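Let's turn to subunit A:
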Amino acid sequence: NEEQFIGLPSYRVGPYAAGGSGLFGGWIDYMQLVNERDGGVNGVKLTWEECETEYNNARGVECYERMKKKGSTGNSVFQPVSTGITYSVLEKVAQDKIPMVTIGYGRTDAADGRVFPWVFPMITTYWSQASAIVNFMGQKEGGMDKLKGKKIGLLYHDSAYGKESHAIMDKLAAKHGFEVIKIAVAHPGNEQQSQWLQIRQAKPDYVVLWGWGVMNPTAIKAAAKTGFPREKLIGVWWSGAEEDTIPAGTAAKGFIAAGFNVAGANYPVVADIKKHVYGKNKGNMEDKTRVGSVYYNRGVVHGIITVEAIRKAQEKYGKGKALTGEQMRWGFENLNLDDARLKALGATGFMPALKITCADHEGPGKVKFQQWDGSQWKVITDWVDSDRPLVRGMIEESAAAYAKEKGIKPRDCSKES
Partner candidate 1 sequence: MARQIGDVIVDLQNISLRFGGVKALTDISFNVKEHEIRSIIGPNGAGKSSMLNVINGVYHPQEGQIFFKGALRKKMEPHEAAEQGIARTFQNIALFKGMTVLDNIMTGRNLKMKCNFLQHALYWGAAQKEEIAHRIKVEEVIEFLEIQDIRKTPVGRLPYGLQKRVELARALAAEPHILLLDEPMAGMNVEEKQDMCRFILDVNDHYGTTIVLIEHDMGVVMDISDRVVVLDYGKKIGDGEPDEVKNNPDVIKAYLGTTH
Partner candidate 2 sequence: MLYREAGQFKATYAEDSQIFPIRQDKIGFWVLMLVFGVAVPLLTNEYWLKAILIPVLIFSLAAIGLNILTGYAGQLSLGSAAFMAVGAFAAYNFILRIEGMPFLVALVLAGLTAAAVGILFGLPSLRIKGFYLAVATLAAQFFIVWALVKFPWFSNNSSSGVVTAQDVTILGYTFATPEAKYVLTFLIVSFMALLAKNMVRSSTGRAWMAVRDMDVAAQVIGFRLMRTKLLAFAVSSFYCGVAGALYAYTYIGTVEPEGFNLDLSFKILFMIIIGGVGSIMGSFLGAAFIVLLPIFLDNVVPVIFGDSLGAGFVSNFQLIVFGGLIIFFLIVEPHGLARLWQIAKEKLRLWPFPH
Partner candidate 3 sequence: MSYLSINNIEVIYDHVILVLKGVSLQVPQGKIVALLGANGAGKSTTLKSISNLLRAERGDVTKGSVEFKGERIDQRTPAELVKKGVIQVMEGRHCFGHLSIEENLLTGAYTRSQSRAELKDSLDKVYNYFPRLKTRRTSQAGYTSGGEQQMCAIGRALMAKPEMILLDEPSMGLAPQIVEEIFEIVKDLNSKENVSFLLAEQNTMVALRYADFGYILENGRVVMEGDAADLRTNEDVKEFYLGLSSEGRKSFREVKHYRRRKRWLS
């Protein structure tokens, strides 16, 4: 009767509680599903504990330390769901030998697994996303060469997070010959009158909305107010949830956003959750209508990846055994969710296929685009690729600089098994 402990540093109060409750709800529900439907992973029950961080670094560190020793094997994976906390424990995880998985946030260059063996910024990073968004625009325009001479507005949250977009967009602009107009929005961004006047004056062809929290609906509303077509407003995945569109009301209709997971409750995996978890009244969501929302499904993705890594690691370290963080790390590093596996999980199209290697801790780097039809998100593309060589080059360059600064000798991946 082994148990696998997973610590969840969650945020259910404060400005981001709406997203938090969806994400952690989906995540917990998926783990519940594995327990209820399958009796755990090869008989190992999943146990978890939440620790409220309020999206605050110091409390995140406390949660990390508190949960480190919990469960029979200690906390086997740490997923902070906050870039700030990611950075705060970046070095600690290596010392404590606990893998840290950061899906869609965190430190981008940690995708270089040779320098960051313990960190897994999976599925895709901000840089991949920016590149995929530009590719999507190219698609819409009918070819990347059509982007030449175009103007792309970049409306970003004026913070470290928002500024992650700058370097990559500049590179892409140089490569494809378009112009980037960067416009900052001060936190929290509940007033964007001046920004949108500037946009109206510059008349960009597209605007990328690199937002967070209340900044998103405000931007969408302001776009409507200034008459900027919503179909040309492309949000990143932190701008593309129901929480961002519903408050904007009818103004949001037509708004497009990227996502490494999609919305929808009609995927088998979500249907299973409804049946096995909510059917037994063990669901985590207080508002059941949100099952299948973007944040909820994102949580399910977190759950899938965690559980699949456990499964993978058990293959090596013994089925039915609880794993240590170190063993889990191997599981993550050898994770391979191909299409067949996704199908088996009932998640085809739900998230991209994923293969992690020693050197590449990111994986596919793909996103889908969804459009808000006034009441729900509709997927409008297949998985869109990013400019892998360009992004990977930047990642390796940045990681190498970090390695040098910290005196880290990158792993030789050819020697890893």
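Candidate selection criterion: all candidates are chains of the complex that A comes from, given by their letters.
In this section, a contact is a pair of C-beta atoms (placed from the backbone, for glycine too) under 8 Å apart; a residue touches a chain by one contact, two chains touch by 3 or more; residues count from 1.
Everything quoted here is computed from the prediction, not taken from an experiment.
Shown alone here is subunit A; of the other chains of the complex, listed as 1, 2 or 3, the one that touches it is 2.
Across the complex, candidate 2 is touched by residues 10-13, 17, 21, 24, 28, 50-52, 56-59, 61-62, 64-66, 68-69, 83-84, 87-88, 90-92, 107-109, 158-161, 163-164, 166-167, 186-187, 284, 286, 398, 405-406 of subunit A.
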